[in-house]
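In this view, the complex is presented without one of its protein chains, the others remaining in place.
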Amino acid sequence: MEAVKTTAAHEIHPMENVLRMDRIPHIWCPGCGIGIAVTAFAAALEKANIDLNKVAIVSGIGCTGRVAGYVKLDSFHTTHGRAIAFATGIKVASPDMKVVVFSGDGDLIAIGGNHFIHAARRNIDMLVVCVNNFIYAMTGGQVAPTTPLAAYATTCPFGCVEPPFNIPYLADSSGAVYVARWTALHVRRLTNSFVEALNKKGLSVVEVISPCAQYYSRINRLGDGLDMMRFYHDNSEIRHGEDTKNLDIGFQQKIIMGKFVDRERPSYTDRYQDWLKQRKVGM
Amino acid sequence: MKFWRKPLDEGKHKIPKGEIHILQDRCKGCAFCVEYCPKEVLEMSEEFNKKGYHPPKASKPDECVDCHLCEMLCPEFAIYVTTLEEKEPVGVGKKEGEK
Amino acid sequence: MKPDPKGVLTGSHQLTGNQACAEGALSAGCRFLGVYPVEPAIEVSERFLERAKAVDDATFVQMEDEISVLAAVLGASWTGKKAMTVTSGDGLSLMMEHLGLGVMLETPCVIVDVQRVGPGLGLPNRAAQGDIMQARWGSHGDYEIVALAPSSSQEMFDHMIGAFNISERFRVPVMVMADAYLAQQKETVVIPKPEAIELYPRRYYEGKPGTYLPFKRDGDYIPRMVDIGQGYKFHVTGLTHDDRGYPVMNEECQEYNVHPLVWKIRKYVDELVDVEENGIEDAEYVVISYGTTTRAANKAVEQARSKGVKIGHLKLNIIWPFPEKRVSEIAKKIKAFIVPEINFGQIVSEVERVCYGKANVVFVVHGDKGMEDPNDILVAIESVQKETQIKDGVLEYQGA
Partner (left out) sequence: MNANPRDVLSGTHYIDGDVASGFGALAAGCKFIAGYPITPSTEAAEAFARVAYKGNAMFIQMEDELASVSAVVGAVWSGVKSMTITSGPGYSLMMETFGFAAMLETPMVLLNIQRGGPSTGVPTKTGQADIMQSRWGSHGDYEIIAFAPESPQELFDYTVKAFNLAERYRCPVMIMSDECVGHMTEKVVIPAADRIEIEPRRFFKGQPGQYSPFKPDDDLVPPMAKAGDGYNLYISGRAHNDQGMPYTNEEFKLRCIRRLVDKIKKNKEKIIELREENTKDAEVVVVAYGISSRVAVRGIELAREKGIKVGQLRLVTIWPFPDERIAELSQTAKAFVVPEINYGQIAFEVDRCAHGRSNVVLVPHGGAGVHNPDDICDAIEYAVKHKEPLEGVHEYKTRLERKVFEEKMRIAE
């Protein structure tokens, strides 16, 4: 057996040019999947072949809300639920920017739910990454809009009685042009989805199912992060093009993943530019 | 690599080889890399890092096939792989004559 | 810096306050308007859109609610465009959270509040001045803000330019507190030539990417900005942050971060104070007014003067920061302040505070006509003359 290969401090991780290394280590707990989503995103930024100076990343509040602070792009950590609204301002005022919203399920789908559906309806050209860990983790494990029925959370001590949102279905029916879902385990496919979505014109939504080892799995006695990953390994199924209606996630039930929607619709900025041109012709 | 039957193009393929680099003090010991390494190159070490976690160690470093899965699955940016010179073709030795 | 001539509609026009607001904004170089329709502020967007074709890069977006409107405005401001929004009543209350974000990110932008009667839905088409204290205190946490109060369409135009200049100068969201009457009445507005308008350019950081610290204050408390997309790759957050914009959660950093937010206005009060004085030198009584109320106050002061009362008029063009020093000075020389407001007492308590017991303070309750009535002010002026000593608290007289 060979000795442990350790590396000297000056050795550089290949992702370091897109990360703010002065802030690493990040705040996420051991066994959390948000870091994996960031890794996949960082890998995708390099693969997507885009000018990194022209990419802005916006986050809301929560565990995933901290992502903006770790990615070396023009990055904005805004208020709870309003990341999409803030990003809309950036995209509309500066159409040559590529805008990414990276936030959690509570932030994007509960308090920011209205902005989510309206951005999809307008088809604002941005990538929305929704890291779904089924719970409000930053505040200590309250019920989220994605918490499966009967799962426990601190504010539903007798089991969740609210049916959860099916995020791909919500995005699809609101008009998103690209909708995909992967778990944190399926990191290569996730990276490919990010690359596709970054190069897609219109609102793309990528849902990342991520283990929350500290709250969701602890309150529901599901073991640690690794146990959650094993669960994803055994209980997830890839079905590209599946009707988004069928993508509900039950408590410890099968997770259907894949790329569900990939279509073309004119984006908000395109339509706005067309409108401006028409106005000018009419002058 | 073991196959239940020998691939016909075995000789044309080379096994890539990588070198694993572990930034021990960044590790929070989630063990994702250990669990999902396809070649079972990694295992948790007995030692503690600065934060008090057990980082992984490469117990079979020669078997790394440069797949980068540990790098992608690490939530802490604490492990990465660099490509080494590729190994000789899979069937070297046995199919010498065919070359 | 001179404005882009395309945005300046030089000439004499008949404009409502709302239209003058849009013209003022375009003249000031505003190129992003985010709105959500709310009475009585809708015409601003209509005018802005009408003129957008003449200005190449003007962007307009109607969002799904007022919360997202201000978020979008802040986002747009970081792209380098001057951005504004216009709202009223409930809309302003909904914007309170992002007002705080604007303050914390030190993002220049302008918020026009066309005040209507509140609380709740109140009276959507009637004027009021009930949001004055909200402008100063409406968001959680400690901050200082600048608020202007126009009293005519012409001032609406001028104040819009002023508001953008102040917001770029101090990197702070600036409020323009108009009201429903002002917004809907048509008056002559003279828009000067572009050469005659002075704009304060955004203070950009000029160093290389990699050396930029978004919240580094160089002596004057006001950090430099950069636009996104220039390769600076900066990070800003609503959390308490250090010079780099990275969150640091301790009391030292809180002090380091938030105290300058207060100082950057408080220490420049003298530069900011903007009042118009009329006949204060020999006055025994002074009417303090702002916004539309000024028009009634003018009339009342004129009438009282003709009756031989020694009365002056102090008009506040900038309400926040409040011109404490000047009002205190005047208080020492006079017998009483008369403060008419279309609310139930907001600025009057500030006047009471800075009087330091040197003069009486009279609040003029507005009558049932919605607007302040000059006669009510006159009654107050006459009644206060009978007071022989200085009383604690605010005096109110039952008006005409």
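Points worth noting:
Each chain gets a letter, A, B and C, in the order it is written, and its residues are counted from 1.
The rule is short, and it goes like this: a residue touches a chain if its C-beta (ideal position, glycine included) is under 8 Å from a C-beta of that chain, and two chains touch if they have at least 3 such contacts.
Worth saying up front: this structure is predicted, and the values here are computed from it rather than measured.
Note that the absent chain touches A, C when the full complex is taken as a whole. For the chain missing from the display, the contacting residue among C:29, C:80, C:118 or C:223 is C:118, taking the whole complex into account. Of C:72, C:174, C:189 or C:239, it is C:239 that touches the chain left out of the display. Listed residues C:2, C:140 or C:307: the one in touch with the omitted chain is C:140. In the full complex, chain A touches the omitted chain through residues 61, 77, 79-81, 106, 110-111, 113, 136, 138-140, 142-143, 145, 154-158.
With the whole complex as reference, residues 67, 89-90, 92-94, 96-97, 99-101, 103-105, 115, 117-126, 128, 130-131, 133-134, 136-143, 237-240, 242-243, 248-259, 261-262, 324, 328, 343-346, 349-350, 352-358, 368-370, 392-393 of chain C touch the missing chain.
Just so we're on the same page, only the chains that are shown with their structure count from here on.
If chain A is disregarded, contact among the remaining chains splits them into the following groups: B | C. Measuring from the averaged C-alpha position of chain A to that of chain B gives a distance of 29 Å. Between chain A and chain C, the centres computed from C-alpha atoms are 39 Å apart. Separating the centre of chain B from that of chain C, both taken as means of CA atoms, is a distance of 64 Å. Residues 1-2, 4-7, 11, 13-16, 19, 24-26, 28-36, 38-40, 43, 185, 187-188, 191, 213, 224-226, 229-230 of chain A are the ones touching chain B in the complex.
Those residues of chain B that touch chain A in the complex are listed here as 19-24, 26, 28-32, 35-36, 45, 47, 51, 53, 57-62, 69, 71-78, 80. For chain C in complex with chain A, the touching residues are 31-32, 34, 52-53, 59, 61, 63-65, 67-69, 71-81, 83, 97-98, 101, 105, 228-239, 244, 246-247.
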